[in-house]
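First up is the structure itself, then whatever we jot down about it.
Only one protein chain is missing from this complex, and each of the others stays in its spot.
Here is chain A:
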Amino acid sequence: MESAVLVSILLSVIAASTPLLLAGIGELVVERSGVLNLGVEGMMLVGAIAGFAVTYSSGSASLGILAAALGGMAMALVFAFLTLTLQANQVATGLALTIFGIGLAAMMGAGFVGHPVPKLPGLDLPLLSAIPVIGPLVFGQDFLVYFSIAAVIGASWFLYRSHGGLVLRAIGDSHDAAHAIGYPVIRIRYLACLFGGAMSGLAGAYLSLSYTPMWAEDMSAGRGWIALALVVFATWRPGRLLLGAYLFGGITILQFHVQTMGLGIPPQFVSMLPYLATILVLCAISSDATRIRLNAPACLGRPFHAAG
């Protein structure tokens, strides 16, 4: 009995952390290339409705996941075209993208409210998935959970072990120097943005196909913003992002359990916990400026003009 409660708590922590991790790792790569895309929330919502609508219509969750990634990429392409090609301000464009995404998703999803789809199937291995505690936690998750962990490892390998990742970090550190050596700054930033869009779209798909397998307007509920904060919390390092996402997911779940324990703390205060934790952690991190400088992409948010 005890272990069943523990497993259900841990399962819900994983579920709460996965969308943050998916969106966060995408945005981390985007920011490492020197682009600040504040449109994560909007891209997530478009991914969520695209994934839900295709799954609902076709009955195939695989197609739905693909559609979610493409939906997020389409949004990211709009952002990249405006900020990289037309050199629009990244902060303003990102905010506009979020507002646009919320509206677009609501419009697209108007006919889908209240229709459930089957939850994404979990892994079902003979014997392994039946092991108590470890079985459901390690061997019983759905595709997107495993993918989110793989994405962190993959991103970490790409950024620190591959030449492509070195070029990407270099462009984020000094786009002028990278241009002078002859690297295609704009093209690589486009690719980074598209990757970020796809990951945000998948985060949305996780929400609408697995976390709560249905569509509701504004169902991301600020998770896009938390993913953005997590990237700073992680000081732009994939390993710390994993830690941060699960810490935050843990606090989110803790809040539900504190409420049910009846400690007499007003529920409003308890629901503030995750957000309060975000603010506290961000303050603590920005007090150590050296650490920020060592990892923060120096060109973050700065437009690149290819001058002679």
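As a working rule, a residue touches a chain if its C-beta (ideal position, glycine included) is under 8 Å from a C-beta of that chain, and two chains touch if they have at least 3 such contacts; residues count from 1.
Operating definition for what follows: contacts and distances are computed from a predicted model.
K.L.:
Name the absent chain by its UniProt protein name; which of "proton-translocating NAD(P)(+) transhydrogenase", "Phosphotransferase", "Nucleoside ABC transporter ATP-binding protein" or "Putative ABC transport system permease protein" is it?
P.N.:
Options "proton-translocating NAD(P)(+) transhydrogenase", "Phosphotransferase", "Nucleoside ABC transporter ATP-binding protein" or "Putative ABC transport system permease protein" narrow down to "Nucleoside ABC transporter ATP-binding protein" for the missing chain.
K.L.:
Of the residues A:Val35, A:Ala178 or A:Ala277, which one touches the chain left out of the display?
P.N.:
From the options A:Val35, A:Ala178 or A:Ala277, the contact with the absent chain belongs to A:Ala178.
K.L.:
Of the residues in chain A, which ones touch the absent chain?
P.N.:
163, 166-167, 169-170, 173-174, 176-178, 180-183, 289-290, 293-295, 297-298, 308
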